[in-house]
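One chain of protein is taken out of this complex; the other chains stay put.
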Amino acid sequence: MPTLYLTRKEHFNAAHRLWNPNWSDEQNYTTFGKCANPHYHGHNFDLFVCVKGQPDPETGCVMDLKVLKVIIRDEVIDHLDHQNLNLDVPWLAGTMPSIETVAVAIWQRLSPKLPAGVALHKITLWETQNNFVEYYGE
Amino acid sequence: MPTLYLTRKEHFNAAHRLWNPNWSDEQNYTTFGKCANPHYHGHNFDLFVCVKGQPDPETGCVMDLKVLKVIIRDEVIDHLDHQNLNLDVPWLAGTMPSIETVAVAIWQRLSPKLPAGVALHKITLWETQNNFVEYYGE
Amino acid sequence: MPTLYLTRKEHFNAAHRLWNPNWSDEQNYTTFGKCANPHYHGHNFDLFVCVKGQPDPETGCVMDLKVLKVIIRDEVIDHLDHQNLNLDVPWLAGTMPSIETVAVAIWQRLSPKLPAGVALHKITLWETQNNFVEYYGE
Amino acid sequence: MPTLYLTRKEHFNAAHRLWNPNWSDEQNYTTFGKCANPHYHGHNFDLFVCVKGQPDPETGCVMDLKVLKVIIRDEVIDHLDHQNLNLDVPWLAGTMPSIETVAVAIWQRLSPKLPAGVALHKITLWETQNNFVEYYGE
Amino acid sequence: MPTLYLTRKEHFNAAHRLWNPNWSDEQNYTTFGKCANPHYHGHNFDLFVCVKGQPDPETGCVMDLKVLKVIIRDEVIDHLDHQNLNLDVPWLAGTMPSIETVAVAIWQRLSPKLPAGVALHKITLWETQNNFVEYYGE
Partner (left out) sequence: MPTLYLTRKEHFNAAHRLWNPNWSDEQNYTTFGKCANPHYHGHNFDLFVCVKGQPDPETGCVMDLKVLKVIIRDEVIDHLDHQNLNLDVPWLAGTMPSIETVAVAIWQRLSPKLPAGVALHKITLWETQNNFVEYYGE
């Protein structure tokens, strides 16, 4: 049986700020530049969730895309869309909400929710049209 | 002499919130939904500035794109990028920072700065991949 | 008060076939080529609905995008998405479902449904990444 | 000698339907939803073919892109473009034409046709702007 | 009968250089910067050709897209693709090959070739993802 990698794209619009509370203001502004602005800025984040599995012989599909969409919305999008990543998301509280941090947190939320026979393979998170991160769970 | 329309694309990442201070909280949330969240959300805004003119016979160009880029950066991008549109921009203070409002304000800032012989024709402002506004100065 | 043009993008996936029942098979295949295939082919159609109006002073917006989205979905997307444009859509029955025909039909359905003070300005319908039509209601 | 991965993008527009003939209508509609519509729907499919090899010292290229394009067109695009994947393609007959199934079938057709020294590495098949599959031949 | 605007996208890859032979080297470099480099640079140009007409009642189409594609290829793409716009194109000889100049020249070539009942409406020429010109024939 062949193994296929199935990817679903979702997106969310959110505000965030890069700021380390253990540092002086000066160190924060030197390190993070405009990303440290106190009143936040924001992005249209694009999220690609890639799962790995063998197609079901009865359906020809690795998994039902409608089910995958609902899992991503329930676990991730409804928590992040039109929110402030520093202030509004319990499962990001106390972290630096860089795309690296958010991608790892999304992995941890989605991985246990996938149906039997399907494994989470990669989280890709775009912050702008010019930068993104990928995380494989390791 | 032919008339051509020349467009330059720029972008900025910013936070904003839709909120009418003359309304009750309930009316704000009913009207603006998630866009009213008190801690702001944000977007990658794409800005297209379209100018109209006749090509200079010596250069073949309506205007120097490097000059247009500098005008847009000095008048708009440096004021909006990585900022909070509700709190950080003097020329948006006291307005509802919808893309309609921001597009009109950008027109008013850019229009008087263009060189002789070139007229501002259209401001196009994308908020997400699914919605944008256009303004022709009228 | 400034006039702004607000555009919302939606999409639908559908099958269709170009075929004139008054013509011979030969004339159909000569005219429409692969687009005449009897078992249909299909596209991911992108629909841009542009409305024109003055921003409401209380909201800063030409109209509520959530309302526009619901109108487009109720009147257009729910009728066309994952359907066969030749066979499944009562308001396209008996027509040649080219993008020209579909764009005009979408205009006729949406135009009377917009709220007071807002006028439909343009329907743009992309069939592939390489071709689209625009219709201004005239 | 370095190993490079060279990718060529092609596309085709086709109709399909997800339907298991061993199931009741009810089970089909429950499982596949709108994708089971009896008159088919369709998509603009984007196909990325990735091959792996070492650049030829005389040409600097892994393989001639014109040759790769011809192979993909002869073996895949000319068979699928403007066709019905359920009814019109002998090498998909009797299968469920999900993108998983089609990606594997494309791999099997292209893999033996590549020139010596070049190996097929990955087939990527986009069905909409929001979902795609990848297959590595295993 | 409704009037529709039909657009076809094509592209070509070419080299060019901005250089005014009546000027000193210094004036050229000051004016055109990197675009004046003596060994040329190049772009992937995207060309959108928009025509205006009423759909034929028998076909539902403003014109046959295959015919439009052939006209654009015969008159424009085959002359410009993989060429040097300063040196290789007789109908650009002696001009400054800015996108303004090229767009006007494309208009002049295409306009007389369109079939009866169809008028050229707009030429749009993208030079990079960040700048383009539009020309309406006036």
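Lettered A, B, C, D and E in written order, each chain numbered from 1.
Quick note on the criterion: a contact is a pair of C-beta atoms (placed from the backbone, for glycine too) under 8 Å apart; a residue touches a chain by one contact, two chains touch by 3 or more.
Since we're looking at a predicted model, the values are computed, not measured.
When the full complex is examined, the chain removed from view is found to touch A, D, E.
Note on the undisplayed chain: of the listed residues E:C35, E:V76, E:L120 or E:V133, the one touching it is E:C35. Note on the undisplayed chain: of the listed residues D:T7, D:T30 or D:Q129, the one touching it is D:T7.
Across E:H43, E:K66 or E:K113, the residue that sits in touch with the chain not pictured is E:H43. Residue-wise, the contact with the chain that is not shown comes from E:Q83, picked out of E:Q83, E:S98 or E:T124. The missing chain lies against subunit A, touching residues 18, 20, 22-23, 31-33, 95-98, 100-101, 103-104, 129-138. Against the chain not displayed here, subunit E makes contact via residues 11, 13-16, 34-35, 37, 39-44, 81-84, 86-88, 128-129.
In the full complex, the hidden chain is touched by subunit D at residues 2-10, 50, 55, 58-62, 64-66.
Criterion: only the chains that are shown with their structure count from here on.
Between subunit D and subunit E, the least number of touch steps comes to 2. Repeated interface, listed pairs C-D, C-E or A-B, reference B-C: C-E, with more than half of the contact pairs matching by residue number.
Of all chains, the one whose mean C-alpha position sits at the greatest distance from that of subunit C is A. Comparing each chain's Cα centroid with the centroid of every protein Cα atom identifies chain C as the most central. The most distant chain from subunit B, with centres taken as the mean of CA atoms, is D.
Counting only residues that touch two or more partner chains, subunit C has 129. The complete set of chain-chain contacts reads A-B, A-D, B-C, B-E, C-D, C-E.
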